[in-house]
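Omission of a single protein chain aside, the complex is shown with its protein chains in their original locations.
The letters A, B, C, D, E, F and G name the chains in turn, as written, and every chain counts its residues from 1.
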Amino acid sequence: MVDVAVLMGSESDRAIAHRVSNVLDNSKYSYDVQVISAHRNPVELEEYIKQSDAKVFIAIAGLSAALPGVIASKTGKPVIGVPVSAKMMGLDALLSIAQMPPGVPVASVGVDNGANAAHLAIRILDLIP
Amino acid sequence: MVDVAVLMGSESDRAIAHRVSNVLDNSKYSYDVQVISAHRNPVELEEYIKQSDAKVFIAIAGLSAALPGVIASKTGKPVIGVPVSAKMMGLDALLSIAQMPPGVPVASVGVDNGANAAHLAIRILDLIP
Amino acid sequence: MVDVAVLMGSESDRAIAHRVSNVLDNSKYSYDVQVISAHRNPVELEEYIKQSDAKVFIAIAGLSAALPGVIASKTGKPVIGVPVSAKMMGLDALLSIAQMPPGVPVASVGVDNGANAAHLAIRILDLIP
Amino acid sequence: MVDVAVLMGSESDRAIAHRVSNVLDNSKYSYDVQVISAHRNPVELEEYIKQSDAKVFIAIAGLSAALPGVIASKTGKPVIGVPVSAKMMGLDALLSIAQMPPGVPVASVGVDNGANAAHLAIRILDLIP
Amino acid sequence: MVDVAVLMGSESDRAIAHRVSNVLDNSKYSYDVQVISAHRNPVELEEYIKQSDAKVFIAIAGLSAALPGVIASKTGKPVIGVPVSAKMMGLDALLSIAQMPPGVPVASVGVDNGANAAHLAIRILDLIP
Amino acid sequence: MVDVAVLMGSESDRAIAHRVSNVLDNSKYSYDVQVISAHRNPVELEEYIKQSDAKVFIAIAGLSAALPGVIASKTGKPVIGVPVSAKMMGLDALLSIAQMPPGVPVASVGVDNGANAAHLAIRILDLIP
Amino acid sequence: MVDVAVLMGSESDRAIAHRVSNVLDNSKYSYDVQVISAHRNPVELEEYIKQSDAKVFIAIAGLSAALPGVIASKTGKPVIGVPVSAKMMGLDALLSIAQMPPGVPVASVGVDNGANAAHLAIRILDLIP
Partner (left out) sequence: MVDVAVLMGSESDRAIAHRVSNVLDNSKYSYDVQVISAHRNPVELEEYIKQSDAKVFIAIAGLSAALPGVIASKTGKPVIGVPVSAKMMGLDALLSIAQMPPGVPVASVGVDNGANAAHLAIRILDLIP
């Protein structure tokens, strides 16, 4: 059982994932970290989401950053997206993550800002008595 | 007592606030709508935040869109920001809302996407038993 | 049996889909047009892709435009993406469609340029004896 | 008693603050340098502004750069903002600082251009007999 | 004798100049409004600046918006620039006005934001006893 | 006889061409690599296209990246363009390659993403029995 | 015999071509106006350039605006490019026209600025005794 599921689209996003876990380590919440690409491992991703009992998902991705949106389309839990500056200063990832269609919400934080994804998750989890 | 506090920076953001309330009206959650500018009414804003028992804040703002960030600096609750396309296609507001410094998280949704702010708030509130 | 599957993410992309069909109508190739959102109808999308015998997929989408990439991750056929200028002049959709991770290719044409998606599909189909 | 209050949002903005002080050191005007974040230290910021007798404020900040705008909302003195290129070449900070709502003016200088903030402050102070 | 000199680069900037004068009309400060292009009337511009006793200059310009910078290079008084959205949402004018070289400061306000130029001028003039 | 013609606009694009050939080397398809600039060697380019029996063209180019479009105007085969980040993070090349006029289609992949150009070519070639 | 050859890539660029001819009509220089697409009519374009005795070429184009660059690669005469705001505020066309590789120069004027293309041509022609 974990409170937060932290997924990254590629092993190259690991440094940003560390910024997430560094903040969560100083909280009372547990978490699980996985590397699963929305585009390259769609089946594994779907299975992970289905079996996970995480209350909040954090999805880290660069480029066309589909990971947060795909997760949000397959769970009813809050999904936080972290755009990574792999190319184009992260503008591509930021727009891919923030500009979701109505009905499938993703909470975008700033480019490479794994810390704020964790802080936002903590604020959400703190609402649960 | 309300579940969601919906604040907009200017009366001109009203159309986007309606997109928020349209979605919340179809949920079981209550909400309160206010027009308070972070820049022009800082004292009223601070008082509103202090006295509010809302579990989630939705802040709608265009231009240099400081409202979500200021709220996030004065509450420990989750804050959702909606960038408004008042100028520059909303790119100014999106960057102002998303690019928060580490430690003060704001959950940005897409430009003018009030519906997703409400959907995100509902996902968060649904976590509370 | 169809040669081209034309999918759009939202009913609001219909005008761009017409530009695709207008060009295909003047070719010898058959096509099928569907409205299926990658984010809102992930199960229907997966089923459609599995059962389709289309040789080429054309995916039309605005905003964070995940449709082409999701299709490309679930088929081995060529996928052509058409970014729609729903917001931000289509820059969000163009970056979402073009900036795919290595291994999951999408062929992006220009913003709102449904005609070129059809022309590209025809060039590809013409290779088949 | 100081002529110019120089505030930066984060210790990482120190190099730009030096560009401000280097120019002011060659003028007849006195100044005070502080690190106070608009988002992380809102109370300290408010107290500093209230007790300060500075005639001009220079606020240095990157990312969503709220510092200049918050100061301008709490003082009637001229406020000069210096956008810092922490991310996105400083475009995020430039738009956050320049695109203020009518009624709460901030004078933006160029990205990382602490020198011009000081030169502008000197031109303003030179008007006082 | 005037307190503020309001210059615009082209007759097409008149609507923005009205936003400046609307605010100044409600202040105690006098002003003078002129249409003089930095590029098309360089001699008239130089003569106007030399003979003017204005304490603050407001320069309104679109496109490659050279007017504020040229004025700042020919006077030691504070110069406020207002970028106009004639093309490219005003991004061209904003960058032209804000990105001045060190030593020649211009105070940029937001795109089309004539009101804030006036408010900033008033804050500066209020410093004079 | 080759399956894929890989052209780059300049010797400086060689690293991106290697990403193409690395993927093609692991496929059953043959290819030919050439350095021919659309702007500096228009005659050689035309001759190469005419004599080539390649089924798919991959064109790699930075800056105003005309190579893919020029090839597409002189062949009826599918043309894949790879924008190179020589300047401006590759935004110039991406727009030059993607924004083709209706009737002359180019399939753009992501910035510097030679691998996806090869993967896309393989998907196209796999359609041929 | 003409002094200036004015070419546009598409009939939809006609309004910008009128801005060119309006200025040239008030000069002593003759001109010829043609609609020839670099991408759709490459052969006609090449023939036109070869047979033309124009001293200066003005090429008007939107989108991936290859026309000016292609002309510059086939003539040794000065080529002036006018980017048209068909999409993306003309940013695509401006970058396509300005960012030419070393050795094949194009003189870019501003977006939709046909008048300046004519004025620049006149300045060049005035050098000829």
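We adopt the following convention: a residue touches a chain if its C-beta (ideal position, glycine included) is under 8 Å from a C-beta of that chain, and two chains touch if they have at least 3 such contacts.
These figures come from a predicted structure and were not determined experimentally.
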Touch partners, limited to displayed chains, of the chain removed from view: D, E, F, G
Residue among E:L24, E:I58, E:M88 or E:A117 touching the omitted chain: E:M88
Residues of chain E (touch criterion as defined above) contacting the omitted chain: 9-10, 37-40, 42, 63-66, 69-70, 72-74, 87-88, 91-93, 95-101, 103-104
Residue ranges of chain D at the interface with the undisplayed chain: 85, 89-91, 110-112
Where the missing chain touches chain G, by residue: 19, 55-56, 76-80, 94, 98-100, 102-111, 113, 115-117, 119-120, 123-129
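Here is the rule we use: only the chains that are shown with their structure count from here on.
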Duplicate of the A-C contact set - from F-G, D-E or B-E, the pair where over half of the pairs recur: F-G
Pair with more cross-chain C-beta pairs in contact, given C-F and A-D: C-F
Whole-Å gap separating chain B and chain F, where each centre is the average of the chain's CA atoms: 46
Of all residues in chain A, the ones touching two or more other chains: 63-64, 87-89, 91, 98-100, 103-104, 110-111
In contact (per the touch rule at the top): chain pairs: A-B, A-C, A-D, A-F, B-C, B-D, B-E, C-F, C-G, D-E, E-G, F-G
